[in-house]
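Up next, subunit A:
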Amino acid sequence: MSATFAILATWTVLAALGAMALRKPVHAALSLVGALMGVAFTYLNLGAEFITAVQVLVYVGAVAILIVFVLQLTRGEGVEGESLAVQPASLGLGIALLVTGGLIAAVVFLPDWRAAWPEKGDVALKRLGEVLMNRYVVALEAIGLLLTIAMIGAVLIALKRPDSQPPES
Partner candidate 1 sequence: MNALDQLFVNLKQAIVGWFPGEWRLGVSVVISAAAIVGVYAGLFAITTWIERKGLGRIQNRPGPNRVGPFGLLQPLADGLKALIKEDIIPQRADRLVHTLAPILAVVPVILALAVIPVGRNMVAVDLQAGLIFFFAMGGVKEIAVFMAGWGSRNAYSLLGSMRAIAQMISYEMPLVLSGLVVAMAVGSLSLVDIIEAQAGYYGGVLARWHVFTPWGLAGFLLFLVAATAEANRTPFDLPEGESEIIAGHMLEYSGFKYALFFLGEYMGLFGMSGLAITLFLGGWRAPFSFLEWIPSWMWFFGKLFAFIAFFVWLRGTLPRLRADQLMEFAWKFMLPMVLLDVVALALWQYTAHWSVPLAGLWRWVLSGGLMFVAYLGLARLISPRRRVGPRTYRFAE
Partner candidate 2 sequence: MIETARNFVGSYYDPARFPTIQYPEERQPLPENSRSFPILIYDGEDPEAGLRCVACKICEKECPPQCIYIVVERDEKGRAKRHPAVFDLDISVCMGCQICVEVCPFDSIKMDVAFEKAGTDRFGRMLLHKQDLARPNEYFHQIHPTEAAQSDERVGKTKKAPKPKPKPAADAAAERQPSRLAA
């Protein structure tokens, strides 16, 4: 474990805790952005430049913005002053333990997890593309289709208002 990783990990964990504990929704959302950035820089530390960039682009640039937008447009007054942590606490703790256990199990029971470690450099990006476009192409397309359907659905929901045209003349 290098010093860089220690700093990044501390940062990420602290930011994630902040996202749970902070009282104002916007603060929590910004804290989440911090956590996502921490994860992104961890990827960079591991040499996965492309994943870093995509993490920032998608999660910080799009998802986080979406969250703050929603918070802003709905004003977020309903939940102000409350912690966003899952209630009751035991349920949240259970979920957290389950996820952690699953991760540990995956690492421990993977036949040779060191073999799955990518070599540094060019391979990361090139191989990623090859794998996505050959072996997992059906899955990729399915996900794309799913997202498109979701988007069309969202548009349809938003289009409910009939008189949304600006008054011409």
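As a convention for this text, contacts are C-beta pairs under 8 Å (C-beta built on N, C-alpha and C of every residue); 3 or more make two chains touch, one makes a residue touch a chain; residues count from 1.
A word on the picks: all candidates are chains of the complex that A comes from, given by their letters.
Just so you know, these numbers come straight off a predicted model, no measurement behind them.
Between subunit A and the candidates 1 or 2, a touch occurs in this complex only for 1. The touching residues of subunit A, counted against candidate 1 in their complex, run 26-27, 30, 33, 37, 49-50, 52-57, 60-62, 64-65, 68-69, 72, 121-122, 124-125, 166, 168.
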